[in-house]
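Pasting a structure below so you can have a look.
A single protein chain has been omitted from the complex, and every remaining protein chain is retained in its original position.
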Amino acid sequence: MKKQFLLGLVLLLVVCLSGVAFAQEVTLKVWLMKQAEVELIKAQEEALAEFQKLYPDINVEFTVFPYNEYRDKLLIAAAAGNPPDVSVVDQIWNPEFAAAGFIMPLDDYVAQSPNVKKEDYFSGAWESAIFQGKLYGIPFDVGVWALNYYNKDFFRNVGLDPEQPPVTWDEFYEMGSKMTSGEQWGTALYVGAGDAVQCITDALIFSNGGSVLDQNFRKCTLDQPPAVEALKYFKKLQGINPPGEVARTEEDSFQLFTAGKVGMFWYGEWGQDTVNARAPEMDWALANFPRPAEGESIGTFGGWNMVIYQNASQKDAAWKFVEFWTSKEINEKVSSLTPANIEAAQAFLNQKRRFPEIIFQQLATALYRPIFPRYPDLAEIQRNATTHILLDQKSVEEALKDATREIDTLLDEYYTTR
Amino acid sequence: MLHNKKEWISGYFFILPSLILLIVLVFYPLFMTFIYSFYDMSLVSTRYLGWEAYQKLFQNPMFSLIFKNSLTWTILVVFFQCLLGLGSALVLKQTFIGNTFLRGLVILPWVMPGVIAGMAWRLIYHPQLGLLNHYLQVLGIVDQPLTWLSSPTMALYAVILAAIWKGFPFSTIMYLAGLQGVPLELYEAAEIDGANETSKFFHVTLPSMRPVIIVTLLLTFIWTFNYFELVYVMTGGGPAESSHIFPTYIYDLAFKRFRFGDASRFAVVDFLFLLIFSLFYVRLSFKSEESA
Partner (left out) sequence: MIKRQKTGKITIYLFAVLLAIFVLFPFVVMISMSLKAPDEQFTSPPYLIPKRPTLNNYLQVFGQGSMFAQYFINSLLVASISTLIVLGVAIFSSYGYARINFPGKNILFVLLLLSQLFPLAAIIVPLYRIMGNLKLIDTYLSLIISYLTFSVPVGVWLLRSFFLGVPRELEEAALIDGCTRFQAFWRIVIPLVRPGMGATSAYVFFLTWQEFMFALTFINSESKRTLPVGIFDFVGQYETNWGNLMAASILVCIPVFVIFFFIQKQLVGGLTEGAIKG
């Protein structure tokens, strides 16, 4: 009897102790984008194993979503008070999440961290995470809109030198016109449904010395001459592109390029693998985004930042994960786009991309899209303006004036109610 | 009397499970939607608006567009499904080699998941690389590729064509069953009167199929009005929000823009419209039945 009692006591003790040990373990919920590439999924698993070796008491649970669902799911979960601890967010959502109080400023962590330093990341990516003076995310990966992919055969066919791709807007248009005849065109524009078209029109505006919002993000500047000229140029390109651009997505345009219907195509560096898969025979190359005669070629930044949620119960553990996941060694392996860490990016580009110098140069000078918590609404106004212009429903001036008025109302509405 | 009462009780007992489920899962949420419709609700704030909310709704230019789109969409889809359903039922009623096989095939579009049908039609509609434009050009029907889903004036109609394809088999099977129910004596009598095929169709077939047609039209009308997947997958309501119908716009408002109040108002109008329409429709068809 006594023996049994003792045994019971010991058992109880063991259970209690193991319970305590169990309670010290932390589980981090991390949301990421769904990756299609098997190699990448493997790399993520390996990196995670490495992390768990470093921090055996931190468990990490990944939940992944395809891009189309990702934002809605995050917002709903965050609003319901049930967000993950860590996630990646598209640069353009970062201010929205920060303003809603879903995610926390990371300045203190960065100040104390020996590993995360501002100068290690592309400045355009780093600045995209700053909202009202505070840093709300660490850049994870980046991409730049838009590089000029071109099909060398198109150049040869019309007697152009394929080693001399267009540099300026006028050259791009003229070469494109030469390629346009019958069932072939110079380029394929797209308006589509996502943010790609804003990336293109913004890049044109940036290259022309203009902007979408003023420096403080309080006033719209789309009705200013640089933007008006940029959109006029965009409208002009309609003449060297196949009909249907208004609802064509970047993907549809890409298919036109790989099918050999258009000679040139503006897209990001991540498209290279797809060109090779879809058009293995094509003799293609990459050039800088065209610039105005008196301007500089400036692209638009895209990419994802890692953020930590206010609701996270174990913020320190979450930070450890962010630090690890954005570090040079890991970042290089687990991102599908170009890593946001500059050194990792160089290694990545040299290893996996053709024309790494051009890509790197465009990444280093690219600008980010307007920082405004209601960016999706703003982008929708821009898209509608672009659509009206392309469909000849409004003149460029008229469309941009209307858009400016709407965006200003949006900005006022936002800032006066806060 | 006592027996009757016992009968009642067992009746309630039988229907109770479905009634409870219906109240909890359908009518309670529906009631909440009515309540929400008087509020301005977003992820972070809630504000009571009262009837003002509906005033704002009716002034919203999107409202008239959605209403117009929904009506165009529903009427065209239902009309052509009915026509195609009748036509294909008449063909399938004939005897020919491969008839059974074709009957099995015809139902497939209706059975396949809507999102998949939407993706398949997107492929077909690709302006430059799609097969539809290619064949139309090869046959010389068009000389410029049509932009199908890409133009605000055409997008809704392109989805309508896909929706006709997706849904017409339901009408086919209903009408086929209806055709088989037409008493042969009626045809014989008509033949004796010297009626030709056309007049047999209009004087015997159609009148006998009246009940089936009335019900099928109502069902397809309601289903089509509330059909979500095709528009959502094929255009997402675009380009420039030109092809939204009630269900897609409600979903967009609720889960893309988180404007729950607006979404609820659109939902309430959708429901009330269908309710009033169905009441009138049933009324009218009963009335004409009596007079006939």
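Note that the chains are named A and B in the order they appear, and that numbering of residues resets to 1 at the start of each chain.
Everything that follows uses one rule, which is that contacts are C-beta pairs under 8 Å (C-beta built on N, C-alpha and C of every residue); 3 or more make two chains touch, one makes a residue touch a chain.
Since the model is a prediction, treat every value here as computed from it, not as a measurement.
The residue from A:Gln255, A:Asn331, A:Asn384 or A:Thr404 that touches the chain not shown here is A:Gln255.
Contact between chain A and the unshown chain involves residues 33-38, 41-42, 63-69, 73, 76-77, 80, 82, 183, 250-251, 254-256, 258-261, 268, 270-271, 274, 277-281. For chain B, the residues in touch with the chain missing from this view are 4, 7-19, 21-22, 25-30, 32-33, 36, 87-88, 91, 94, 96, 98-99, 102, 104-109, 111-117, 119-121, 123-124, 126, 128-131, 134, 165, 169, 173-174, 176-178, 211-212, 215-216, 219, 222, 225-226, 228-229, 232, 246-247, 250-251, 254-255, 260, 263-264, 267-268, 270-271, 274-275, 278.
Following the convention adopted for this analysis, only the chains that are shown with their structure count from here on.
Centre-to-centre separation of chain A and chain B, using mean CA positions: 39 Å. Taken together, the chain B residues at the contact with chain A in this complex read 43-44, 126-129, 144-145, 147-152, 155, 235-236, 238-240, 255-256, 258. Taken together, the chain A residues at the contact with chain B in this complex read 72, 75-76, 79, 100, 191, 193, 242-248, 252, 255-256, 259, 261, 383-384, 387-388, 391.
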